[in-house]
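To keep things clear, I will list the structure first and then write my remarks on it.
Note that this complex is displayed minus one protein chain, with the remaining chains in position.
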Amino acid sequence: MDRKFGEFGGQYVPETLMEALLDIEKAFLKYSKEPEFKSELKELYENVANRPSKLYYASEMTKDLGGAKIYLKREDLNHTGSHKINNVLGQMLLAKKMGKKKIICETGAGQHGVATATIAALFKMECHVFMGKEDVERQALNVFRMELLGAKVTSVDSGTGTLKDAVNEAFRQWTREVDDTYYLMGSVVGPHPYPVMVRDFQKIIGEEVREQILLTEGRLPDTIIACVGGGSNAIGIFHDFIKDEQVSLIGVEAAGQGIETDFHAATISKGSTGIFHGMKSKFLQDEYGKIMPVYSMSAGLDYPGIGPEHAYLYSIGRASYFPVTDEEAIVAFEYLSRMEGIIPAIESAHAIYYAMHLAKKMDKDKIIVVNLSGRGDKDVYQVAKFKGVEINEQ
Amino acid sequence: MDRKFGEFGGQYVPETLMEALLDIEKAFLKYSKEPEFKSELKELYENVANRPSKLYYASEMTKDLGGAKIYLKREDLNHTGSHKINNVLGQMLLAKKMGKKKIICETGAGQHGVATATIAALFKMECHVFMGKEDVERQALNVFRMELLGAKVTSVDSGTGTLKDAVNEAFRQWTREVDDTYYLMGSVVGPHPYPVMVRDFQKIIGEEVREQILLTEGRLPDTIIACVGGGSNAIGIFHDFIKDEQVSLIGVEAAGQGIETDFHAATISKGSTGIFHGMKSKFLQDEYGKIMPVYSMSAGLDYPGIGPEHAYLYSIGRASYFPVTDEEAIVAFEYLSRMEGIIPAIESAHAIYYAMHLAKKMDKDKIIVVNLSGRGDKDVYQVAKFKGVEINEQ
Amino acid sequence: MNNRIDLKFKKLNELNKKALITFVTAGDPNLETSYKVIEKMIAEGIDILEIGIPFSDPLAEGPTIEKASYRALESNTTTDDVFTLVKKIRKDYELPILLMLYVNLIYKYGIDKFMAKCGEAGVDGLIIPDLPIEEVQELKSNAANKNIYIINLVAPTTKDDRLLMIAKESEGFIYCVSSLGVTGERKEITTDLSDFYNRLRGITNLPLALGFGLSNKTQIDGLKGEWNGFIVGSAIVNIIAQYGIDSPSYVGEFIRSLKD
Partner (left out) sequence: MNNRIDLKFKKLNELNKKALITFVTAGDPNLETSYKVIEKMIAEGIDILEIGIPFSDPLAEGPTIEKASYRALESNTTTDDVFTLVKKIRKDYELPILLMLYVNLIYKYGIDKFMAKCGEAGVDGLIIPDLPIEEVQELKSNAANKNIYIINLVAPTTKDDRLLMIAKESEGFIYCVSSLGVTGERKEITTDLSDFYNRLRGITNLPLALGFGLSNKTQIDGLKGEWNGFIVGSAIVNIIAQYGIDSPSYVGEFIRSLKD
């Protein structure tokens, strides 16, 4: 099994974890080919995740923008409210096959933590979630959801108290109990085999899109757009189309307060190649290789790296990546709410904004598919606060 | 068109509203029979509401309880998170056909308000939601969701500041602007034709259940359980089975702090026949006919009446109704979260509790279907608070 | 034809006068004050008295009468108390007395028993804001047995064919709602009232009394149309809200201003 995507990827972790990674790789290779595993996963996708997710024609948005036809891939309608559950189901099933009883994971926006806590509850696994202190604060709803589901949530206050630090701490915890614990990584990041494995469990998104768009439009879309934190929802929707060169693939990064400021998380736009969190990829780092503090109002995109497969697709020119700021994301957040009656996750709103911008410039006979990676219930407080609205929960 | 269910129902409203009600009835009769309306509604059910909703086999719960097989009808996976959207789509389509541009509605838990605001945004209608002051406080998340969707939310502080008062105020507002405004009632309550119309727009739930259970089990369920506020999710799942006498139909009312206290909303258990909110039905009232203040921690069940069709089904013995307390509902809320990884609406948790209780006493070859009317994200703060957990949104 | 309402309108018609119908919520802020307010109003020459029975959810009322209802409930005023009040008035006065109440108060009390009590106390008519003609039959025969009229309302939204139906069912007079919305004073009535009057008069010979939003003499005098009576409610309730147990003399003064 290929450990790298071009020069990117690899397995840069402490020796303590290597046997565990090799075990996971072996198990993944074995089970993911077995018909039984495949049919169990299919069943879980359907009955637990609520797949297939709809491909929704955004008629009002299309009409309003006056350009390309816009379709939304409705991962927000999955159980637990985002694409994260696809990957969690795949890895949890694998962990179960491997005989594991304890799961640890990191979470940014809390969506991966909620999905993991949910499926851990269903699979009767112990679950321990690491979450940056700042994210614990801006995503309090998700913290309580996880606790309700029986997970232990540890608030990480080292470093910047965000996703990157949650990953650090989860790795540290994993080295302590690596014999009986499965680390359930939430995006296409980390050491091999995670980027491959998470991609394989998320590629269902793009496979469904192909089938759905062929059914309704009789042809492939011209452009696919997804937001990129670690990059799992983006790879999930891109993967099946990588071979179709005529389909343009666009990732949208968080530009926070602007990529000309020090407050953004625009890894491709402003980062450089480095090695971190077990992988060689693109990172926001200083001249000495110190990882930079990053910023985005969106907890799920507030990460200084990007999955190695994205770094690769970028390096070979197969995918493009563009930055969208907090303010632009909020515009899109409100726009989609008012226009289609869909409140998107603030992460997904980044992708929506780019689609708003692009659609106008495209002909009416063109087709854009945007991955609506999650729903925005978790974000309404934060957006309200951002806009200066007082909300008092009593 | 029958205006009554046995002695229940009718049209007890100010004369100012009568022409409007007659217009709605006429329009409903006309359009609901037209193939075009039917196919448009079907399309909306599928593409907007995300129907059909899954019928989920709760294997862990079934195993744990050791009795009847339990299936959950997953209305929580609908767009906006509850069954309310089915009815909203039907009525909004009707309002559009009638040429209306303004929508008003009441809301309790906020789910009907969110659904209405959502579809009003999609249909480009003005939307004005009335919500009791107390509900505005306990469901702050939903208030901001509605505002984000472009709706105006009016907090009603007359009376008890809950659902009943929101209905009063919505009626008052309707009489002020009845010429151009459509009142989009959120449950199978109010004057004719609402109880019939809302039921017809919700009966899709039961129709799907029939098809789904025949497919998986090859037979009808033995028992169907749903919570009852006004009664729309219950009627929605019951309706298609009323003719099948062997299927037992059970509604679960909110017993708040206990039906032996003054703090409950158990209309059937403790109410008597009366006339209120435009209908003859069962109400919690004193000896003189004054409507009693009611209580439930669940904003969606905190209502002193019940739809007239339920009063009728009860009177003829076709459906039974049982009370479940706040504390029991919280037990079920946590139980389902931990057991199946599904956080139910606190309303739906009432039905889950009754199913937990009943399943144990039934043979393993029996089948229970519970209507999981909504998801519980909106309730986690309140449950946390109820349990004394400190949550600080920052 | 021996209902006091008919007699009153007949007499006013002979005198070529219009009926002044005034409203008070029983028990606001207590029953004694209500009695005194009523005595004052009668002394100032009102023609018909309308007494409201308080209800928990008066959904056809604006904030003024809604709050009066809550105040009366605060003072524990029950339907039985209102019968006692009516009896006490009837001892001394012969003017028509109407009860304004929500249908559930009758239904829960027991229709039969309620009508019997009305007859006993000397009630002449009932105004039930949440009872359109579609639902009136359930009460009609019981009321008729006790010679009690159920006064129907019509609204500017009511179309001609429906006006006809309502008129056919009506007795005593027709309560004509001046404008959309709930009870309460209005700065301006935007309904075309002369058209409304003409539509009604084309259909029925019954007396037509106009209500909702009337609050002073200039406004009443300014109204076009040959209305047979005017109903004043919120303006009086506002005075009671302001002056409480001291309100009787202020209400009296106000009634005088309407008659002048």
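We just call them A, B and C in the order they show up, numbering each chain from 1.
The criterion applied here is as follows: contacts are C-beta pairs under 8 Å (C-beta built on N, C-alpha and C of every residue); 3 or more make two chains touch, one makes a residue touch a chain.
These figures come from a predicted structure and were not determined experimentally.
The chain not shown here is in contact, across the full complex, with A. The residue from A:E245, A:E260 or A:E287 that touches the chain not shown here is A:E287.
Residue A:F276 is the one among A:Y56, A:F238 or A:F276 that touches the chain missing from this view. Where chain A meets the missing chain, the touching residues are 3, 10-20, 158-159, 164-165, 167-168, 171-172, 175-179, 272-278, 280, 283, 285, 287-292.
By our rule, only the chains that are shown with their structure count from here on.
With centres taken as mean C-alpha coordinates, the chain found closest to the middle of all protein C-alpha atoms is B. Averaging C-alpha coordinates per chain places the centre of chain A 34 Å away from that of chain B. Averaging Cα coordinates per chain places chain A and chain C 66 Å apart.
Contact of a single residue of chain A with at least two other chains is seen at no position. Counting only residues that touch two or more partner chains, chain C has none.
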